[in-house]
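A protein chain is absent from this complex, but the other protein chains hold their places.
The letters A, B and C name the chains in turn, as written, and every chain counts its residues from 1.
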Amino acid sequence: MTIDAARGRPPGTVAESPPELVRLLTPDGERVEHPDYDVGLTAEEIKGLYRDLVIVRRLDAEALALARQGELAVWPSLRGQEAAQVGSARALMPGDMAFPSYREHGVAWCRGVDRVRVLCSFRGINHAGWDPREHNLHVPTIVIGSQVLHATGYAMGVQRDGTEDAVIAYFGDGASSEGDVNEAFVWAAVQNAPIVFFCQNNQWAISEPAERQSRIPLYRRADGFGFPGVRVDGNDVLACLAVTRKALDNARSGQGPTLVEAFTYRMGAHTTTDDPNRYRLPAEVEAWQLKDPVERVRAYLLKSGTATGEFFDEVEAEAQDAGSDLRRQCLALPDPDLDELWDHVYAAEHSLLADERARFASYLGSFDEVSR
Amino acid sequence: MTIDAARGRPPGTVAESPPELVRLLTPDGERVEHPDYDVGLTAEEIKGLYRDLVIVRRLDAEALALARQGELAVWPSLRGQEAAQVGSARALMPGDMAFPSYREHGVAWCRGVDRVRVLCSFRGINHAGWDPREHNLHVPTIVIGSQVLHATGYAMGVQRDGTEDAVIAYFGDGASSEGDVNEAFVWAAVQNAPIVFFCQNNQWAISEPAERQSRIPLYRRADGFGFPGVRVDGNDVLACLAVTRKALDNARSGQGPTLVEAFTYRMGAHTTTDDPNRYRLPAEVEAWQLKDPVERVRAYLLKSGTATGEFFDEVEAEAQDAGSDLRRQCLALPDPDLDELWDHVYAAEHSLLADERARFASYLGSFDEVSR
Amino acid sequence: MSAETLSLSRAMNEGLRKAMEHDPKVVVMGEDVGRLGGVFRVTDGLQKDFGESRVIDTPLAESGIVGTAIGLALRGYRPVCEIQFDGFVFPAFNQITSQLAKMRLRSLGMLELPVVVRIPFGGGIGAAEHHSESPEAYFTHTGGLRVVACSNPSDAYTMIQQAISCPDPVILFEPKRRYWDKAPVELDLSRAAPLGRAVVAREGDDVTLLAYGPMVKTCLEAAQADGSRSIEVVDIRSLSPLDEATVLSSVRKTGRCVVVHEAPVFSGYGAELAARVTERCFYDLQAPVLRVGGFSTPYPPSRLEEHYLPDLDRVLDAVDQTFAW
Partner (left out) sequence: MSAETLSLSRAMNEGLRKAMEHDPKVVVMGEDVGRLGGVFRVTDGLQKDFGESRVIDTPLAESGIVGTAIGLALRGYRPVCEIQFDGFVFPAFNQITSQLAKMRLRSLGMLELPVVVRIPFGGGIGAAEHHSESPEAYFTHTGGLRVVACSNPSDAYTMIQQAISCPDPVILFEPKRRYWDKAPVELDLSRAAPLGRAVVAREGDDVTLLAYGPMVKTCLEAAQADGSRSIEVVDIRSLSPLDEATVLSSVRKTGRCVVVHEAPVFSGYGAELAARVTERCFYDLQAPVLRVGGFSTPYPPSRLEEHYLPDLDRVLDAVDQTFAW
C-alpha cells in the first residue's frame, strides 16, 4: 500500500523565510523601517527590553539545569522564543489579561510574577504557582488549545463591562489544529471580541514540524474567519512589541480580534524529557542560532552606541544573580500540605471529601499505633 | 450592563446576494455563462435533473404530511434545498462516497436509496435505514459536524488505495462552527485528501441566522486552511452540478480538497417540531420563494422549448405516484424486533448483553404466568 | 401567595428570570436560547427582557459554549449554559472535565468558576438518536463538579437559582419528558431544601427506591400502585455530592433497596449507590441492592424505548426480587 505521489503530500508548506514577515530589527542588529509598524521606543526602553531578554534567558537556563539535576520534574525551555514573549507581553497594559500555555515563562517575568512561582508546578508542589488576578496572567494551561476559548470568553466579559481592556491568548503552532482554537476564532469574529491571538510558531510541536499542522502560513488562518492575521519576526523583540501593541489597540477600539503569528524557533528540546535528535537536524538549529533574539538587540545597542560595555556587564550580573536566586528559592520551596489534596476542590464543604479526608487521617493514624 | 455599541456586533455579516456567487441559471430561467464553469448537459440530462427536483420535492412533502399526521416522529424538510442536493449528488460517480447529515433526502434519492428507507429513522424503527456500502452513501449523522471528519478519514483511505474515487461531505452553515469541521479542514489540507466539503448554507441553524456563525461568507473559511472555496447559487441545479463536478475532478486528480458553499434557503421549519414564526419574518421566505430551485428549471425548459406540457404532466404524475407509494410503504413498515436492542451492538457475542437479553426475556415471560 | 402551579419548563424559566433580576452578572448562553427561547422554551422571553448581551445565541459549538463560559466566569460573570440535548454535551466534555472541574484546584482556590451547565436528559419522548440519553455518570465520576437533577417544577425553580448562586460549577440535569408536567411551585426559597440534599419523596417502611430526575415520578407511581408493600421513595437530587445521611437512614429503616435510573446499568451511577449503600448498611440489608435501568447498549430507536426504559412494572419486579431473595 503506497500513497500515490501525486496525491499524497500537500503542495504548499510553511515558507521558510517568508516575504510577508514584519521585521524592525535584522538578525545582525540593523534597524529597518516598516510601512505599517513602528515602535516609538526610547533608548532606555530598548535597553529595558534587552534586560528582559537576558534575564528571561538566564532564568530559563537555570530552570533547565534544575530539571536536569532532578529538582524539577520537567521543564519546557523557552530558549529562542524570548523576543516573542517579551515583545508581546511588554505591549500589554496593566489591565489587559493574558492567557498562557505552559511555556510562557518570559510572559510571566514581564507580568511581574515572582520568579520562583513559575517553577512550582514543574516541581510538582502545585498545578499553578501564582495568583492570576494579582498579575492579570491566567494560570498555565496544559491541555492544548483550551485556554484560547477561555481568553475569548474573558474578552466577551470585557465587552460587557464596557472597559478598554484587551486580552491576549498564547498558543503554539501545534495548537492551531485543535478544534477549540478554531472555535475561539469563530466566537471572537462573531462577537468581535477584543482579543489578540498570539501564536508562537516555533516550527515544532514536539517532533512534528509546522507543516503537519498547516500547508499555508499560520497567520493566514485568520482569513478564513474574517479578521486580520499578521506574521511577525518572532525573534525581533521590537517588531513583536509593535505588532502586538497595534493589535491590542485595535481590540481596544472596537475593531475586534487579530491573529499574530510570531515566526520563531524552539532552540531546545520540547521539554527535558524529549530528545530532538530523534527528529531534527543540528543544521536547522544552527541556522536559527544566527537569528538569535538576544544577540541582535545587543548588536543594535552596540552599533547604535546606545549602550556601552558597562551596561551589558550590569545586565549580565543582574541575570546571574537572578539565576542563583531562582535556584536558592527553588530548593527552599516547601512540599505541599497533605490537606491540599482536598482543600481547593470545592468552595464549600463537601460531605464526600470530608469523609475521605477523615478516613485517610485515621488510616495514617493507624501507623502510629501498630506498624506492619 | 450593556454592550458598547461600537464593540458589540461584528462589522461584516453574510452578504445577502453576493457578487461572487456562481450561477448558470437565473431565478427566471435564463441560462447565463460563467468564465470558470460550464455544464455540458444534453437537453435530456437537464430534463432528468428537473425530474429529480420535482420528485424529491414531492417525496419531501409527503414525508412532511406523514410527520404531521404522527406517522413519523419528526421530519427535517429539505424544501428549498433540492437543487443543492440534486446538483451535487448528480455530480458524483458511482464509486464516490457521500457523507450526509440528516437533511440530505435529495442526495439519498440520487444515490438510489429506496425511498421508504429514508423514512425509517424518522419513524423510530431504526437509526439508519439503508446499506451505506450498497449506495456509497454513509448513514445519516445527527451530531453536528462529526461526519465531516469521517469523510476526511475515508478520503485518506482512498489515497492509500490509490484509486480515483472522491468523497463529498455534507454539512450546514451552523456546522461550520464545530471544532470537528475545522479539524477536518486542517486534516484534508495537510493530507491533501480527495474530498469536497459541501456546505449547504440555508441561512439558518434552527433559529440562528448564518451571521451568528461567521461574519464573512462561509466559502472563505477555506482561505484559512489553504484550499479553494467557492460559493455557488444553491438554488441553481446546473451551477451546483458544475461546481461540484469540478471540485470532485480536482480531488481525483490530486489537487486536494475544495469547500463549496451552496447559498440556499430552508423554506420550511427546521423540523416538524420547530416554529419559524418565532424567529424569522414571512417576507424573507417570500423573497426566497422567487428564487425557487424547481421553478427556474421549469421556466428554462419552457422558454428554451426543451420540454412541452406533456413532459411536465408525466413528471408530475410520476411524482404523485412516488408520493402515494411512499405513504403506502411507510405505513407498511414493520416495527423493530425486540432483539434489535442487543443484536447490533457488538460483532461477537457479549456476555453482559447475553445476560441482559436472557433476563429480560424471562422478565417478559413472567407476565404470561401471573399478571399484576 | 407563595405557591403557583407551573410546568417544569416554566418553573425553570421563572427561576432563571429571578436569578437574572437578582444578579446582573448572570448571563445565559447556548444554541437557540435567545430569539427562540430554547427548544424546550426554558429561556423563553429572557433575551427580549434582558437583551442580547445577557442572553446569547452562540455559534453551534458546545466546547465553545462551555469554554467561553469559563472565560466569562473568570471575568466575574455567572454564565448559565444550555446544552440543547443530552447527546450533545460530549463536544464540551473536555472543557467540562479538564477545565471547568479542575480550575479551582489548579489555582489553589484563587479562581472559582460559578458556571451552570443545564442539560435536558433522558428519554421517553419518541425522539431521534442522541436526544434521549442519560450521561450523568460521566460527570459524577469527575471531582470538582456538583451534579444535580430536578424531578419536579418546585425543584426546577429552586435548584436553578441555587445552582447559579453556587460558587462551584454545577451540572444540572433536567428531566426532558417531565418539562410539561405541572405542579404547585414553592416560590419561597427559604423553605426549599439546600442544593446538596436528598429528600424522601414518599415515606414507606418495607423497601427504599432511590431515584432522581424522570424516574422519581415513575417510582412514586410504582409505590402507589403496589398495594401489598409500603414503599419509600428517595429523590437523590444531588448526585454529587451524595447526601448519604438521608439515603442510608432510609435503607437502614427498610432493609431493602432498589436503585432506578434510565442510564445503562453497567458502570452507571446506580453502581455507586449500590456499592456505597451496601458498604454502609451491610448488616441491615435483607437482600442485595438491585438496580433497574437501561441496557448496556446505545439508546435504541424510539419504537423500542418502552422496553429499554425502566417502567412501573420493571421497578416492582425488582421490588419483588428483593423480597424473594
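Descriptive notes on the structure:
Criterion: contacts are C-beta pairs under 8 Å (C-beta built on N, C-alpha and C of every residue); 3 or more make two chains touch, one makes a residue touch a chain.
These figures come from a predicted structure and were not determined experimentally.
Taking every chain of the complex into account, the absent chain touches A, B, C. Checked against the full complex, the one of B:Ala65, B:Ala128 or B:Ala299 touching the unshown chain is B:Ala128.
Of the options B:Val186, B:Ile206, B:Leu259 or B:Leu301, the residue whose C-beta touches the omitted chain is B:Val186. When you scan C:Tyr77, C:Phe90 or C:Tyr157 for touch with the missing chain, the hit is C:Phe90.
Not every partner is drawn; the one left out touches chain A at residues 1-3, 8, 73-74, 102, 121-127, 142-144, 174-175, 177-180, 205-208, 212-213, 273-274, 278-279, 335-336, 338, 340-342, 345, 352-353, 356, 360, 363, 366-367, 372. Along chain C, the points of touch with the absent chain fall at residues 63, 87, 90-91, 93-94, 97-98, 101-102, 105-106, 129-130, 137-138, 140-141, 143-144, 240, 263-264, 266-272, 274-276, 278-279, 282, 287-291, 295-298, 300, 325. Listed for chain B, the residues touching the missing chain in the whole complex are 97, 126-128, 131-133, 138-139, 141, 143, 146, 149-161, 179-180, 183-184, 186-187, 190, 340, 343-348, 350-353, 355.
We adopt the following convention: only the chains that are shown with their structure count from here on.
Here the CA centre of chain A is 40 Å from the CA centre of chain C.
Shown for chain A are the residues that touch two or more other chains, namely 159-161, 179-180, 183, 186, 190. Residue positions of chain C touching 2 or more other chains: 53-54, 58-59, 61, 63-64, 91.
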